[in-house]
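In this view, the complex is presented without one of its protein chains, the others remaining in place.
== chain A ==
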């Protein structure tokens, strides 16, 4: 009832808001318009356009800073959002009139990226300029190519068709001919002037001419006497268009549906010779190996099946023994079926090829990128990395080239670019020897950690936890495998001994401990960060039992106390669970130490630390002996008295602990009975605090006294 009331209230107010805004609407519109005009007058882009429409012929180019400045301005707008129609007209007119010679002309043509449409008049005028004939032939070609690229964006074609014959005259030019033919092909309609086509017969049978002729023949067969081959595929070849990628990018950004307007240019071929700026982020196509002469030496006897011919997992299984690797190993990453096969590839060269390609893509995209930087292509980069991550996830391991790349990249990373993906890759890196781990990982990560936001800190904690999990999982798998046939690996060069592995893991755990301690302090023990830290220690406390690694490392005080005194009950509960698991692990390690001969040694120090923490926890949560001497937290007696807190010793027991206070109050309201302590505990456990439950059950001998649950910590 109350809820509906509230809702209607808020509706009311929003209606009021609207009417208010309507009232002021007219005025603000006028102001905005004025503002807009003012801005426009000062907008450097508008000024630049003005410059280009007004600049006088013969103005020198060399050393002309004004030209440079304005041109850069136009280019910036062109590449980011495309040029509006009037800007296209102005720039095209400027370029084609050669008012400042040919050198700015080419540059302008290259940046003519229309945002929406191209005015037909501008194109017609430019074609007229073309016949003035001062323009170098390569520039003319460039212009026609531009027209072909933006053909579908020209707002009308009637005037262009009107000068069909005029355009036709350019056919006689050897260099322009292929492009002009293409343009004519696009412009030709039934009534177009095709009477000149007999001219062609003398010029040989160039494909582009034939193509145009075939069209003429369709429209007026009586005029075309040439026999046209019947087998002719449709479509002129795609001219190498310098605008294509920029155009697609602009259209994407402007939210246009690129596909419809780009029909002319998007039927792209894989080996498009156009210099695509970021083509290294595309997975290569899965094509069969071309270079068969060299390989046939090995596989002459068997018929090999190219991977690309397989379409199902069943087929893959059937042909497993005679699969031919593709021309480019990188292509395996692009197909899920191929990934299945990649898992079985044992050819070291093949894997090296894959790594070369991947490393190359990484380096070019993120490290060598000179112009524009990766931010421009973050969409592409994002997809690339996501695909790669899912491949790594599928294979359950990282690629060594991504590892090499990361070591370099961490030093230049700002911590925010593609953060989830980079951290994802990072969590996949294999064990780093302890001698190098500091320089390669810790130093760059430490810098990033302390200079970044809370969310980065949380992300990094999660990443390091995943990294540790993977290392431990590898250990548990390979430790088992190697047990079975330890002799097999004598000739491999890898020798990371168990102690080497332990060192690395220990370094990692200590490192995270340091990060967490300082991080929690910096962020005021933020409970989100604390939660990620506790995630990490949930992994750490179980290294022995879950992963068979004889190593137990306790959390530092900087993690333990913030968790113990956390204001949310979940953190305290998780700490209790972690301490419980430590105990189980330590107990089991100790009992094994007694049984087996080659016992490993867990240092006394670890036991001591553990015992100390348990005593602190029990005294604090249970025995109400919070500030007793010998505890981790000590305060002067006078200071405590001064604070005027009654019974300060019990201020962090399960009743008074800030995290559980609300439960205590709640409990008190419901129950007023004797033996409240036991009941209270039961009550807490029913609220889902299993960690506490385990902790209490395993560490506290649970004997009841009549008045209160005064119990002692069980000492090891």
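In the analysis below, a residue touches a chain if its C-beta (ideal position, glycine included) is under 8 Å from a C-beta of that chain, and two chains touch if they have at least 3 such contacts; residues count from 1.
Note that contacts and distances are computed from a predicted model.
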Original post:
Out of "Centromere protein L", "glutathione transferase", "Cell cycle control protein" or "Prefoldin subunit 6", what name does the UniProt record list for the absent chain?
Top reply: "Centromere protein L"
Subject >> Among A:151, A:544 or A:622, residue touching the chain not depicted >> reply: A:544
Subject >> Full-complex contact with the absent chain, from A:407, A:456, A:511 or A:607 >> reply: A:407
Original post:
Which is it among A:65, A:158 or A:638 that touches the chain not included here?
Top reply: A:65
Original post:
Contacts of chain A with the missing chain: which residues?
Top reply: 65, 68-69, 174, 177-178, 203-208, 210-211, 229, 231-233, 235-238, 240, 269, 271, 273-275, 280, 284, 287, 290-291, 293-295, 327-330, 346, 348-349, 351-364, 368, 370, 392, 395, 397-401, 403-405, 407-408, 429-433, 436, 440, 474-475, 477-479, 481-483, 485-486, 488-489, 491-501, 544-545, 548-550, 588, 592, 596, 598, 600
